[in-house]
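Heads up, the thing below is written out as C-alpha cells.
Every protein chain except one is present and positioned as in the full complex.
Letters are used for the chains, namely A, B and C, taken in the order the chains are written, and counting of residues starts over at 1 for each.
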Amino acid sequence: MDSLSNPFMPPQASTIAGDVDALFYFIFYVTLFFFVLIVSLIVFFSIRYRRRKSDETTSGVAHNTALELLWTIVPAILVIVIFAWGFKTFIRMSIVPKDPLEIKVTAQRWWWRFDYPDGLTRMNELVVPLGRPVKLLMSSTDVIHSFYVPGFRIKKDVLPNRYTIAWFEGTSEGTFDIYCAEYCGKGHSEMLGKVIVMPENDYAKWLAEAGAADESVPLDQLGASLFVSRACNTCHSTTGKSGVGPTFLNLFGHEVRFADGGRGIADENYLRRSILEPQAEIVAGFQPVMPTYQGILTNREIDALIAYIKSLGKE
Amino acid sequence: METAIKNNYLNSPRGILSWLTTLDHKRIGILYLASVMFSFLLGGIFALLIRIKLLVPGEFLMSAEAYNRVFTLHGAIMIFLFIIPSIPATLGNFALPMMIGARDVAFPRLNLASWYIYVAGAVFAVYSMVQGGADTGWTFYTPYSTMTTSSVISMTLGAFILGFSSIFTGLNFIVTIHKLRAPGLTWFKLPLFVWALYATAIIQILATPVLGITLLLLILERAFSIGVFNPAMGGDPVLYQHFFWFYSHPAVYIMILPAMGIVSELVSVFSHKKIFGYKAIAFSSFGIAFISFLVWGHHMFTSGQSDLASMIFSFLTFLVAIPSGIKVFNWLATLYKGSISFETPMLYGLSFLFLFTVGGLTGMFLGALATDVHLHDTYFIVAHFHYVMFGGTVMAFFGGLHYWWPKIWGKIYNKTWALVAWLFTFVGFNITFFTQFILGSRGMPRRYYSYPAKYEGLHEISTIGSIVLGVGMLIMAIYLIASLFRGRSAPANPWNALTLEWQTDSPPPTANFAATPVVTGGFYDYDKVSPNPKGDS
Amino acid sequence: MNDHSINHPGLAHHFSTPQQQKESAKLGLWIFLVTEVLLFGGLFVAYGVFRAWNPEMFYNAHRSLNVFLGALNTVILISSSVTMALAIRSIQLDDQPKTVRFLIATIILAAAFLVVKYFEYNHKIHLGQLPGKFYTFRGIEGTNPHLFFTIYFAMTGLHALHIIGGMSVLIWLTLKTSRGRFSAEYYTPVELAGLYWHFVDLVWIYLFPLLYLIG
Partner (left out) sequence: MQTAHPKTDNHIAPLKIYLGTGAALLFLTAVTVALSQISLGGWNVAVALGIATLKASLVALFFMHLLYDKKIYLTVFLISVVFLGVFLILTMFDTMERGTMYEILAEPINPEAVIYQNQPPDSAAPIGQGGH
C-alpha cells in the first residue's frame, strides 16, 4: 500500500533519508510543474493551431525579449537552488558524526565481509544498533564494487587498494537490502546482503551470542548457517541447479570431473582443499573465480561445512 | 519508361562497385544508413533479449555470463555503431552539403574513408562477438576490464577504430561549413540543423581523441600490464573513469545535438512558421557543446572522487539545463500561432519534445548530489538516458529519416502505416522506460541478471512495453522498405520547406544542383509564403 | 561548371577556386592537429596526475634519463623544423631542386632522431627500466617507479610513431617533388606536411623538459 501512495522512494530508514527525499520531492514537483506546463502547451498548440486550411499564413514574430529572459532566468534560479540544496545534503552525507561504530567492509566477488572492532566477522549480514552512527571503512580485494542500501539512501564505490567511507544511522528496526551497485561480473546480481538494525540492547545480546554460538551447535547445523552467513549460497545451490559454482546437492561421495580432464571423488579431503585452495582443481564447466577461505574459516567451521555438504549427499 | 526516369545520384552510375568507390556524399550517407540500421537491428535484438530475460528473476533464457555479454553488446553496439554515427553520418552526410548549397563535403575521399573505417571498427566488434563477446559493460571500467577473461581487446579496438570514423566526419563537416557555403549564405542564415552539426563536429574532434588514447592505454594495460589503471601497481581505476567520461559525456551531446538540429527544422517546417529565437537556438548548441566538456564528473559522484570535484561538477552540470531549456521553450514558441500539420516527421518531432522534456527534467535528480547518490547506477539512470537517447536522439533520427526520405529515395512511404508504427513506438517506449524510473528510485540496480522478487511486477510491465516498441520498429522497417519498391514518386518539395535541399529534384542529381544556388531570402521566412503554393520549383 | 575548373586541372569539382581548396585543406589539417593535441593530451594529463602523486619518485626516476641524448634529439628536431620550413620556402620560390634537398635533409635528421631514440630505448631495455610488469630495475627510490617509465615510453613511443609517420609522408613528398608535381602554383601537400612536422617538433619541445629536465 505504501508503494502505491509513494511510488518512488523506498521507506526511509536512516537519518539522512528524510533529507534526501525532501530534495527528491522538491525536484519532483518543480520538474512536474515544467513537465505539465510544456506538455499542456504542446497539446494545446497542437489542437488550437492545427492546420485547418491549406493556405494559412503565419506570423513572422521571432523574438520576445521579456519572454526569452523569463525562460532563461527562472530555470537558472531554480537549478541553482537545486544545486545548493543537493550540495548541502551531500556535505551532511559526507561528514561522519563523532563516535561512530566503525566496521571494516571488504568487498570481494561476490560477497560482503564485515569485520567488527572486536574481531567478529560476518558475511553478507551487517547487524547494527539502532540510533548510533555506523562508519563503514570499505575496500575491495578485486574489482570495483559499490555498497548500496536503498533504505538508507547511501551508495559508495568500494575500490581495490584504497579506502572509501560511508556512514549511516539507522532510524527504524528491521532488515534492509544491501546491493552491489557497480557491475562486477557474473555474480553481480547475487552480491546481496542484509543490514539488520536492532535496538542497542538486542545488539549487545547478539554480539555476545554471535561470538559464542559456534561451540554449542551441532556441526551440520552450524554448517547450514555458515552456508548462508559465509555467502556460499551466492554461488552454490542446494537444489541441484548450477550457479556460479556447482551445486552441493548430491555432491558428497560422487565423482567430479575437472576442467583439465582429471577426475576425483568428492570426499572430505577434496572438499577441504576446494574451500582452502579453490584454484587447485576446477570442476569442468565452471570458471576459476572462487576466492580462498584461508583465514576466514576456522577449522571447526570447515568441518561444519563439510558435514553440511555431507548431509546434502545421497540419502 | 527508362527515358522517363531522370538521371540522379541513385541510378548513375550503376553497379555495386560504383557504390563502394563513390565519393558522392549522398551515396556515402546511404552506405552509412544501411550499416547504421543493421547495427540498430543487432543492438535492438540484444535489447529485446535483455528485456525478455528480465521477465522473471533468477535463471531464465540465458546464463548470467551470457546476459552480461548481451547487455555489453547492446550498449557498445548502440552507442558506438548506431547512435554516434546515426544522425551526422547518415542524414548529416546526405543533407548538410545540399543545405548549404555545396556540391559535396570538403574532403570526399576522407568521407568515404570514414565509412570504411566504420566498417573496419564494426568488424572488430563482430569479431569480439564471435569470440564470445566482452562482458565489461560498454564503459569498460578497470580493473574489471583488465581482469575478465572475455574478449575485451577486440571490442575496445573496434571502439578505438570507430573513433577515427567519427573524427573524420566531424573534421569534414567543420571545413565544409566554413568553406563551401553557397554565395549569399552568411553564418546567420545557416539552417539550424547545420549549426547543430557544427557544434557536434566540434565535440567530435575535441573529445574523440581522448577516447582514443584512453582505449589505447586500456589495451596496453590489459595486454602488457603497464600499470596506469591498475590499483595493485600504483595506478588508479578512478583515473580511467575520468579519461573515459571526458570523452563519453561530451559524446552524449554528439548524440543529442544533431537531434535538436533536426527538431528545429521539423518544428519550423511543419508549423509553417518562422523559427522563434534563431540565434538563441544556434548559440545554445554551442553553449551545450562547451559545457558538455565541463561536467563529466557527474558520472562519478559515488566513485570515490574528491568531494570538491563532485561539487564543482554538480554545479557545472546544472548549467547545461539552461541552454537545453532555452531550446525547448523556443520550439514551443515556434508552435504558437503556427499552422501545424501532423505529417509523420512532425509526430516524431513532437514526440521528441515530450520525451526529451522527461529525459531532461529527470536529469535534475541526477545532477543534484544528494539524490544522485541514491539514484546512481540504478534503473533510474537507465530510464533517464534511454529517454534522452531513444526518446531524444532516435525519435529525432526517425523524424529526420521520414522528413528526408522522399528526398533521399524519391519515394513516399505509406502514411497510415507510419502513423501506426509511430503509435506503437511512442506508447511502447513510454511503457518500457517510465516503469524503470520507478524501479530505479526504489533501488533496483542496473546490470543485474537477477533481482529481488519485489521488482518483478514492474520488470514485467517494462518487458511488455519493449515488445510493443519492437513491433513498432518492425512495422516501420516494413513500410519504409516497401516504399522503395512500391511507393509513389515524391515531388521535389513535398513539405514546402524553404531550405536548399528541397529546391532540387527528388532524388537529387549527382551534382546536387543544376546551378550553384545563390541565397537571398531566409530559410525560415514561412510568414512570407503560403503553406501550399502551387507550382513550387 | 565554372571557368576556374578549366584553368586548374588539380582543382576538385566541388571547389570553385584553388584558393578555396587550399584554405579548406589547411583548415582541415589544423583541425587534425587539434585532435593530435588531445590525443597527446591524455598522456600529459596522466603525467600530471602521477607526477603530482609521486613527486619524489618522478624526480628520482627522471635522473636515469640521459639529458645529453635528450638535448641532442631536441637539437636534431629543431634543425629538422628549420630544414622543413626552408623546404616550404623553396617551393614557394619555385625552386624544386632546393626543395628536394631540404626535404632529404629533414628526413635524414628525422632518422637521426630515431637512431638516438633507439640507443636510449636499448639502454633502458637492457637495464630493465620498463613499463609496468616488465620493470625489473632496482635502484630508483620511491613508490612504483615503473609508472614513470610507463609514461616515458607511452609519450616518447607515441611521439616516435608520429616521427615515423611523418618520415613516410616526407619520403612521398620528396618523390613527388622530384617528379615536378609541386610548384609555386600548387604546393599544398608540402605545406601541410610542414605543419604536421612542426607540430611533432612542438610536442617534443614539451616532452624534453617534462621527462628529461624536471621529471
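To be clear about the criterion, contacts are C-beta pairs under 8 Å (C-beta built on N, C-alpha and C of every residue); 3 or more make two chains touch, one makes a residue touch a chain.
Treat the numbers as computed from the prediction; the structure is a model and nothing was measured.
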item	value
Sole residue of C:Ala85, C:Ala111 or C:Ile171 that reaches the chain not shown, by the stated touch rule	C:Ala85
Touching residue (missing chain; options B:His242, B:His299, B:Lys327 or B:Arg446)	B:His242
Options B:Met99, B:Leu217, B:Met233 or B:Ala280, residue touching the unrepresented chain	B:Met233
Identified contact with the non-displayed chain, of A:Arg162, A:Lys194 or A:Arg272	A:Arg162
Footprint left on subunit B by the chain that the document does not show	178, 206, 210, 230-234, 236, 238-239, 242, 246, 293-294, 296-297, 300, 304-309, 312-313
Interface residues of subunit C (partner: the chain not displayed)	19, 22-23, 26-27, 30-31, 33-34, 37-38, 41-42, 44-45, 48-49, 52-54, 56, 67, 71, 74-75, 78-79, 81-82, 84-86, 89, 92-93, 142-144, 184-185, 191, 194-195, 198-199, 201-202, 205-206, 208-210, 213-214
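Convention: only the chains that are shown with their structure count from here on.
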item	value
Chain pair that, of all pairs, has the most C-beta pairs in contact	A-B
Distance from the mean Cα position of subunit C to that of subunit A, given in whole angstrom	50
Mean-CA-position distance for subunit C and subunit B (Å)	35
Centre distance in Å when subunit A and subunit B are each reduced to the mean of their C-alpha atoms	33
Where subunit A touches two or more other chains, by residue	none
Residues within subunit B bordering two or more other chains	none
Subunit A contact footprint on subunit B (complex, rising order)	59, 64-65, 68, 135-137, 141, 143-144, 147-149, 231-232, 237-238, 271-278, 280, 302-304, 307, 310-311, 314-315, 318-319, 321-322, 325-326, 328-329, 332-333, 335-342, 350, 353-354, 357-358, 361-362, 364-365, 367-374, 376-378, 437-438, 441-443, 445-452, 524-528, 530-532
Touching residues (chain side subunit C, partner subunit B) in the complex	1-2, 12-16, 20, 23-24, 27-28, 31-32, 34-43, 45-46, 49-50, 54, 131-134, 143-144, 146-147, 150-151, 154
Contact set on subunit B toward subunit C in their complex	102-108, 110, 167, 171-172, 174-175, 178-180, 205-210, 212-214, 217, 220-221, 224-228, 230, 233-236, 239, 242-243, 511, 516
